[in-house]
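A protein chain is absent from this complex, but the other protein chains hold their places.
Letters A and B mark the chains in the order given here, with residues in each chain numbered from 1 onward.
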Amino acid sequence: MSAPPIKIALFQCRWCLYSPEDQAWVDNDLPENIHLVKVPCTGRIDPLFILNAVQGGADGVMISGCLPEKCHFKEGNLAARRQLAEFGSFLDYIGYEQARVRFVWLDLQDRGRIQQELTAFETTLETLGPAQALATRASAPMGGADE
Amino acid sequence: MNELETKIRAEAERLLSEGLVDVVIAFRQEDAPLHPQPAFFTQVEELESLTYNGMCANNLANYLTRYPQETRIGMVVRGCENRSVNALIVEKQHTRENLVLIGIPCEGILDWRRIVALTGENVLSVEEKDDSVIVHTRENTFELLRIELLHPSCQRCLHPNPLSADILLGDPKPEGDPHLMRLRIEALENLSLEERNAWFRHEAERCIRCYACREACPMCYCTECFVDHTEPRWTESGVTPAGMQAWHIIRAFHQTGRCTSCGACERACPMDIQMTYLTDKLNLDMADTYQFEVGMDAETQPPFATLTLDDKNRFIAQGK
Partner (left out) sequence: MNYRLPKKVLIQTLNAWAEQAEVFAPQKREGYAQFLPWEAGNELLLDEPHNTRFPPKAFFLPQSETLLTYNRKLSQLEMPALQISQRIIFGIRPCDARAVALLDTVFATADNPDPYWQTRREQTILVGLGCSEPATTCFCTSVGSGPFDHAGLDALLTDLGEAYLVETFTVRGEALFANLASANANDAEQAGTIQQQASALLEPAFTTDGLKEHLDQIFDSYLWSEFAQSCLGCGICTFLCPTCFCFDIVDEAQRDERVRNWDTCMFRVYSLEASGHNPRPTRAERTRQRFMHKFSYWLEHADQFGCTGCGRCVRYCPVGLDIRAMIRKAAATPSEAVHVN
């Protein structure tokens, strides 16, 4: 009896992987349990995106973006850092562990790091187990939700 | 008619008769004994019906965003309402020069549900007399203690005195104890993850998506709310768990750094959902992380609107 595969939602800023090999790996060889959403900047990530992934059953959400002073759009990742960090903390408050929301801020010398981060993240999530708390995208029961 | 009402009417009369404002926003006692109505006075003759008492449960700043910025508005504001007005000015939703704020140091709003729990529903009138509240019902008369009827948000109120009123009517009240709000949130934080989740699901599941919380909130003024956005559609519109939970999570989060903890959302909710446990937590985080408290002036931008490179040392590489 094997455990169900850990599901990870990866929101990747399209500028943060400086190495073409890394980007090619993410684009073509990403393991099946990792769902990629590429964004033009981490500043584009609305908490709704993360919540949607979580409600859909993501056991973990990784956000990979550029270092604060290296944002392609100058300040996008600064907005992301404040809002999404607080959102991760808020999700913990209502029952989705903060450790399931991980930020990776990448720089020129971080080639290969994305694979390592994902592997490490998967290990952490395996310890935490599948996320039940907010994975609520369940059907309205046939027969309705009456009171 | 109480003394404060007389003073408010006098000031409103002055503002209208001297042509200093186009409208005075206050309250009026209409037909529901437990719910005075927000009222919009444009003529001096109408002011006879102006009322102000502890049953005035709505945040009047909510109505500011219904008016064009050129409208000159006189408005009764208590502590939280003044802060909401400041927050709206920071967000450029109105212009301070076009506002005349009639400040009332607030003794707290009476929670109609607490009254009804003690007296039954057939309330005919509610009068306040010093520390007591006299309630006449069809069957009986009750004398209750004011302090026991306060709405929970008012019990935890930090700033009952309007900060930037043009005129202050009434004696200033002591500032609130910040520990009270913190204690409530810490009690929740100290529960286990599963218990917190259970509480969240429990409070969310009786939601009927009436959006009274949103409509009562001065800071919810978007012409298109995220729940009404259709391309793409992020949130389910019905009473499925995903829909109700997303509504609570995201509405609270959109209030981060904007909510003054006035409690108007809770007072409006027909299902008695105590959703301030979400916004109060976010407000505390803003205070702890950014030393920010909304509405204390009309200039300071909220944390999510102030981006600085100094943040790079604030958050570590992984996790937060």
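Assume a contact is a pair of C-beta atoms (placed from the backbone, for glycine too) under 8 Å apart; a residue touches a chain by one contact, two chains touch by 3 or more.
No experiment lies behind these values; they were computed from the predicted model shown.
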Task: Chains shown that the absent chain touches, full complex - done: A, B
Task: Sole residue of B:Arg9, B:His94 or B:Arg267 that reaches the chain not shown, by the stated touch rule - done: B:Arg267
Task: Selected from B:Glu11, B:Glu81 or B:Glu236 as touching the chain missing from the view - done: B:Glu236
Task: Hidden partner chain, touching residue among B:Val85, B:Val123 or B:Leu282 - done: B:Val123
Open item on the list: Given that one chain is not shown, which residue among B:Ile8, B:Val24 or B:Ala39 touches it?
Closed with: B:Ala39
- [ ] For the chain that got dropped from the picture, name the residues of chain B it touches.
- [x] 30-32, 34-40, 57-58, 62, 113, 117, 120-124, 138, 206, 208-212, 214-216, 228, 233, 236-240, 243, 267-268, 270-272
Task: Contact set of chain A toward the excluded chain (per top definition) - done: 52, 56, 137-147
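As a convention for this text, only the chains that are shown with their structure count from here on.
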Task: Interchain centroid distance [CA atoms averaged], chain A/chain B, Å - done: 35
Task: Touch list for chain B against partner chain A, complex - done: 188-189, 193-194, 196-198, 200-201, 226, 234-236, 238-242, 245-246, 249-250, 252-253, 256, 278, 281-282, 285, 289, 303-304, 307-309, 311-312, 314-315, 317-320
Open item on the list: If we count contacts the way the header does, which residues on chain A are in touch with chain B in the complex?
Closed with: 47-48, 51-52, 55, 67-69, 75, 78-79, 81-83, 85-99, 101-105, 117, 133-134, 136-140, 145
